[in-house]
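As you look at this complex, bear in mind that one protein chain is not there, while each of the others sits in place.
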Amino acid sequence: MSRTLILGGALSVLVVLAALTSFIWTPFEHTAMNIPAKLQTPNGTHWFGTDHFGRDMFSMIMVGARTSIAVAFVAVGIGIGLGVPLGLWAAARQGGWVDEVIMRGNDLIFAFPSLVIAILITAIFGAGAINAIIAIGIFNIPVFARVTRGGALPIWAREFILAARVAGKGAARISYEHVLPNIANLLIVQATIQFSLGILAEAALSYVGLGAQPPTPSWGRMLADAQTLVSIAPHMALVPGFAIILTVLGLNLLGDGLRDALDPKLRVAGV
Amino acid sequence: MLRYTLKRLLSLMISLAIASLVIFAVIEVAPGDPASFMLGINAQEDTLAALRAELGLDQSKLQRYLGWVAGMLQGDFGTSYQYRTPVAQMIGDRLWVSLPLAIYALTLSTLIAFPAGIYAAARRGKAGDIGVMGATQIGVAIPNFWFAMMLVLVFAINLRWFSAGGFAGWDKGTFAALKSLTLPAIALALPQAAILARVMRSALLDVMGEDFMRTARAKGLTRAQALRRHGLRNAMIPVLTILGLQLSFLLAGGIIIEQVFYLPGLGRLIFQSISARDLIVVESVTMLLVFAVIVVNFLVDLAYAAVDPRLRART
Partner (left out) sequence: MSLLSVENLSLSIRGTSILRDVSLQLDAGEVVAITGESGSGKSMTALAVIQLLPEGSEVDGQIVLDGDDVTAMNEAALCRLRGDVVSMVFQEPMTALNPVQTIGAQVAETVRLHRPDLDPVKRASEVLTRVGLAPDLIPMSRYPHELSGGQRQRVVIAIAIACGPKLLIADEPTTALDVTTQAQILDLLVQLAGEDGMGLMMITHDLAVVAQMAQRIIVMQNGEVVEAGNTSTLLANPQHPYTRALFAASNHQVTLPEIAQTTPLLRVKNVVRDYVLPRTRLFQRPATHRAVDHVSFDIARGERVGLVGESGCGKSTLTRAILGLEAVQSGSITLDGAPVFSGGTPDLSVRRRMQVVFQDPYGSFNPRHRVARLITEPFHLLETRPDNTDERIAVALTAVGLSPDDAEKYPHQFSGGQRQRLAIARALIIRPDLIVFDEAVSALDVSVRAQILDLIAELCVQYDLTYLFISHDLSVVRTITDRVLVMQAGQIVEQGATEAVFTAPTHPYTRTLIDAAPILPVSPKTKVMP
């Protein structure tokens, strides 16, 4: 295993563990205000300090991880659930009108500035985690469709596909039996990338007040709270900022590590 | 080449038509009546009806869509529900902040990313490569609005080199205006530069493995000469794709950065209009941004053809 994979995996596991642990234990109640103890810098009692209401930031970060992961995870799920079948279908009908319609539709979604549309969706249909998930998820669909099609086309040109056709297998069956297993690596890697982008997008939406609503804690909103206080309490911005950076960094390293580990070409060269 | 351009142009127009329909439909299903929002809860029914008529809200959906599109084609984006001023004028003012910001950021991003990517590719596997790649990994992971806050904290609050926000205005001189756009541009550019540098590096490394690079070396070119004369132009194709995506991202992504720096750009306009239910403004700004993205993609397609003769030949 490469160092990239280990470091990325460790960071990702750490964040997931923090999120899971928060269901059963946090150092403090994350919503508990304690005005006398407000704006404390990190110390023995409050490991990450307290915010302007005296809430324990370590607890808020732990619970906030839940929101980030949940939003990004479901958004990736939407992308895979709809994008992968579309991509497989387009590849199976390469050059035909189905392919053309799917790919043009993809281009069209790509043409929309994603953040603007996400803001539009959440603004019009109401701010909240569900709408944030949908807004982020929609833009994952063309990403997965394109990656799937791009990965599937060279597979379709391989001779074992022709052999399967000679064996009387139809396009759907070939896609499922022969194409999908051979592009699974590609999709896993893309999923980690989209996951990290989802976390960034969720943070951005929450920051402008269009993500998860109070009392659900989120890293983006912690940053929004910090903005006016950044000169007197920099830790309020630094703590959630580092939480986001380390999570995204971990996922990206995990993606890179997985790509190297799963790429059969590289594996053969390594033997 | 002409045929290629015409074909791209056709697909551009189809994209624009569909995009306008989608945006119109989204705004249409939005809950809330702009007229009652503008007049408040206690408005009389006949006043509301009059306002609706004035705003054209009593027309059929098709009429309103056609009217909106026809207006836009003539540069008339309608009248703001909230301010009763032409939307085109509001957008025009804001565009003079958002567009320079995007171009400023793209320039910075390119100036940083190209040399960094080429340097890393040339020193593949060595300390310089690992250093640059490590930096880009972190760069990619940084949310730009957080980075903007940090820039404000360090350069505006502590060092006092820049103001913490606001826009000086072009009438205060180009230098003053650019100065107030500098921190936002850096905040936007650095994370993008990290992505661009990674793409540049991997595109170059891919090209280095090509057969024609070996032919170039067999001619007697040094590694660096071969990279410069044969590698770069071939590597530009994936880089152009990302560059196109980035310009559109920078135009739109400025929205949040504009919030951080209180810049009177399109982003703030969109937020103000959403909270005021000024849907015609939201509709038009979104359409403008989509238009910009589609046009940028069209230009990228043309740039492909300029770089790659194979595309010119294909129809």
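So that you can tell them apart, the chains are marked A and B in the order they are listed, and the count of residues begins at 1 in each.
Assume a contact is a pair of C-beta atoms (placed from the backbone, for glycine too) under 8 Å apart; a residue touches a chain by one contact, two chains touch by 3 or more.
The structure presented is a predicted model; accordingly, all values stated were derived computationally and were not measured.
Across the entire complex, the residue among B:7, B:61 or B:172 in touch with the chain not shown is B:7. Shown as candidates are B:61, B:84, B:172 or B:229; the residue that touches the absent chain is B:229. The residue from A:96, A:126, A:150 or A:181 that touches the chain not shown here is A:181. Not every partner is drawn; the one left out touches chain B at residues 3, 6-7, 10, 210-212, 214-223, 229-230, 233-234, 307-310, 313-315.
Residues 158-160, 162-169, 177-178, 181-182, 264 are the ones on chain A that touch the missing chain.
Criterion: only the chains that are shown with their structure count from here on.
For chain B in complex with chain A, the residues that touch the partner chain are 11, 14-15, 18-19, 22, 26-27, 29-31, 137-138, 140-143, 145-146, 149-150, 152-153, 157, 245, 248-249, 251-253, 255-256, 259-260, 270-271, 274-275, 282, 286, 289-290, 293-294, 297.
Those residues of chain A whose C-beta lies close enough to touch chain B in the complex are 104, 107-108, 110-117, 119-121, 123-125, 196, 200, 203-204, 207-208, 223, 226-227, 230-231, 234, 237, 240-241, 244-246, 248-249, 252-253.
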